[in-house]
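Of the protein chains in this complex, one is absent; all others appear in place.
To keep things simple, chains are lettered A, B and C as they appear, and every chain counts its residues starting from 1.
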Amino acid sequence: MSSRTEMHVSIGGLNLESPVIIASGVWPYEAELWSPERLEGVGALCTKAVSLNGRAGNKGVRVWETPCGMLNSIGLQNGGVRSFLDDYLPLVRGAYRPFLVNLVMESEREVRESIAALAEIPGIPAIELNISCPNVDGDGMAWGISAESAAKAVRIARSEWKGALWVKLTPQSPDLAGVAKAAEAEGADALVCGNTWLGMAMDIKKKRPVFQRVVAGLSGPAVFPLALRTVWQVCGAVKLPVIGCGGVASWEDATAMLLAGASAVEVGSALFTDFDLPRKIVAGLSTYLAEQKIDTVSGLTGLGRHE
Amino acid sequence: MSSRTEMHVSIGGLNLESPVIIASGVWPYEAELWSPERLEGVGALCTKAVSLNGRAGNKGVRVWETPCGMLNSIGLQNGGVRSFLDDYLPLVRGAYRPFLVNLVMESEREVRESIAALAEIPGIPAIELNISCPNVDGDGMAWGISAESAAKAVRIARSEWKGALWVKLTPQSPDLAGVAKAAEAEGADALVCGNTWLGMAMDIKKKRPVFQRVVAGLSGPAVFPLALRTVWQVCGAVKLPVIGCGGVASWEDATAMLLAGASAVEVGSALFTDFDLPRKIVAGLSTYLAEQKIDTVSGLTGLGRHE
Amino acid sequence: MTCGGSAPRDYEAKVAGGRALGDGSGLLAVECEDIASAAEPGQFVMVRPGSCGDPFLGRPLAVAATSGGIFKMLYRVVGRGTELLVSKRQGDSLVVRGPIGRGFFSSRGDMPLPKKVLLAGGSVGAAPLLFAARRLGMAKVAGVSMGVSGRGWEGFAEWLKESFPGVALFSDDGSVGTKGTALDGLPCQLPADTEIWACGPQGMLRALAAKYPEDRARIRVALESRMACGMGGCLGCVIPTARGNRRVCVDGPVFTAEEVLWNEFAD
Partner (left out) sequence: MTCGGSAPRDYEAKVAGGRALGDGSGLLAVECEDIASAAEPGQFVMVRPGSCGDPFLGRPLAVAATSGGIFKMLYRVVGRGTELLVSKRQGDSLVVRGPIGRGFFSSRGDMPLPKKVLLAGGSVGAAPLLFAARRLGMAKVAGVSMGVSGRGWEGFAEWLKESFPGVALFSDDGSVGTKGTALDGLPCQLPADTEIWACGPQGMLRALAAKYPEDRARIRVALESRMACGMGGCLGCVIPTARGNRRVCVDGPVFTAEEVLWNEFAD
């Protein structure tokens, strides 16, 4: 359907066969799902969050459906960086696609140690630095909330990591443009915009919040208009490539993200209901390119910004 | 179905027969729709935005559907405060229900003049001050973004208006709790939490943003989990009564808002698809109260905060 | 701004039947006594095609006919909302808000009916015109001119011929009827005792207004606009007119071509 070159994008140090990336935290380490046949249309994959030490994640209800979306409060459950390298890296590599290790921005010490462990192993192409977590060294606010703390986070990671460094922004920041500029100034190679949106749910039968931590992250189609707006704003603030993420569930959504200035998209929750979405997005983009007489998908980036 | 006293709530200077309020900007001045028969279950109504002088509103596309929601960019179209008083006030009064004049927070001079005009007419029970608009005297940011500017807005309105003063917050504020506290300190009688969420849409056929102003306000069920979270946060920050607004589309949603700490709810977009929603919410609340063995709806307020 | 007609209501109605007309167009009959008995040509309903929260908004569709407690709509599949209509079968339920707006008759106020009416429509714009023809009586209808885009519309064209005997039929590519647009089926001069009632894509209505610059007061157009509420509340559907912004849903959808400020908006 689509020729290889048509869908090719080159972003922040990675060469992708398509602009569709599997977002962090949604794709299991099940061997069969990392086979080429099950990854049609996928340009790259982000691993689940990796932290220095293993984390059990949150107790109680972890997922909750909302209108056209869902809330999650997984709590970064993972086995730690060593377990990732030992147990899952071979599988991840077996997909023969660029991948990004989604790294939890913890304390300075922890993140330096995690990166050191990753850097020891040759052939890890990229880190996606997740700055949505609280800065335990600082004020407890998420690293990604202010331009200053985001700058610090990126500086730390950049000084330790020579490979491609993507930074995943949090839409909870009141100064997204500032955070984006700070990440750019500190040497990030690309920005992922963004993570989940802070929401909550109430269990009216039990008369208490559904989640033990009360709040949880909203994702899925419901947030698409919000995510698209943040992509528009961030693309206006920086020259770095931007990856749109939040609610992408169709080729039309992906196209809108690209026109707004994104170089690629990440898809998350929509995979929960459609394994085949990446292939469908690529097919839709390909037809759209033909109709619009545009040669390559990278030609769409930012085209909607010139009125 | 429900006894009068069961649903009665007394909030910020108003006595309502039910905790369901029609949000600003959604109910037309069509005589028939202000008749008691068409307002079953409605405790109070907010008028469309009123500004000092008439405003034509925005050009181009004004509404756009999104997953479980919609974007709007109406641009405060209204005939100005005089036209409101002359043309519509009699109709509004004819509903024999408490109502709130949704007043656009413009420049200091304009808002003082508008309030003076409203204050001349006896029997206007309450103003709902909409601080989502840019502060044209200040930095152009919305009045409701920072605690300082919100404080100033409420101070101005409070000094001019003796009746009930509700303040409608904008979820775009990065410091909602601070804004809420500022409004409380300056003498607001209740807080409405909140307005629409900043989103955007792309017209992929035309390869340009759908809205002339690019961004637009997201409302409807999609935003409910986000609005509920802001209600939870604001109720934790202030003692003032809080009215939950954003995505309420069922009695369950209204119940969740009350349990999170709200004293009432406003419904907006959901009326676009169901005239009968206020009555249904009241019926659902009534059954729920009976099941939970709670006497009055005000007994639900904040009940979900004690785990 | 107060609307002359009565405000619409919401109904959970049952589908009475449907008929595909080929290539994504079709008729859908809905049981709803209140709407069927009150609707006039040019009025429309907001249909919520799904059985759940998404699609969120109703879809505006003109009333194409009424008989007994049933009204019909003519649809063309455009996106996911209309797509859902295709699979509706007898007995399925459907939420409809209506009847909405000022139609070809009520929008006249006290103005008497003209002696003759020419009907001009583009594709599914035929719906309110069909209803209007029935109400006017064929004696008053001086002619019917319809345009469709062409290939793929054969089934629809057959239905048009059935519904409007003697219709002048045009298509962009000439594959159906004569090559041209509905405007080509209209006289160069509009006779003094005649009005044109039209419904179709905005471009066609704009061209119609341009064709008869002197006679715009005698041209009534049923307009389309993006809508959220269909009750006059959201102000989402306004168009610029000589009297300021007017809501297509309840101030229209029928306007005279004279009122509309054609140059001040684009789709």
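Convention: contacts are C-beta pairs under 8 Å (C-beta built on N, C-alpha and C of every residue); 3 or more make two chains touch, one makes a residue touch a chain.
As the structure is a prediction and not an experimental result, all values here were calculated from the model.
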item: Partners of the unshown chain among those that are drawn; value: A, B, C
item: Selected from C:Lys14, C:Arg80 or C:Lys161 as touching the chain missing from the view; value: C:Arg80
item: Selected from A:Leu16, A:Ala44 or A:Cys68 as touching the chain missing from the view; value: A:Cys68
item: Absent-chain interface as seen on chain A, which is shown; value: 25-33, 38, 48, 56-57, 59-70, 72, 74, 77, 87, 91, 220-221, 249, 269, 271-276
item: Residue ranges of chain C at the interface with the undisplayed chain; value: 50-55, 80, 84, 87
item: Touch residues of chain B, complete complex, unshown partner; value: 67-68, 221
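The criterion applied here is as follows: only the chains that are shown with their structure count from here on.
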item: Geometric centre: closest chain by C-alpha means; value: B
item: Chain whose mean Cα position lies farthest from chain A; value: C
item: Cα-centroid distance, chain B relative to chain C, in whole angstrom; value: 35
item: Between chain C and chain A, distance of the C-alpha-averaged centres to the nearest whole Å; value: 46
item: Contacts with 2+ other chains: residues of chain B; value: 66-69, 220-221, 249
item: Junction residues of chain C - those touching two or more other chains; value: 53-54
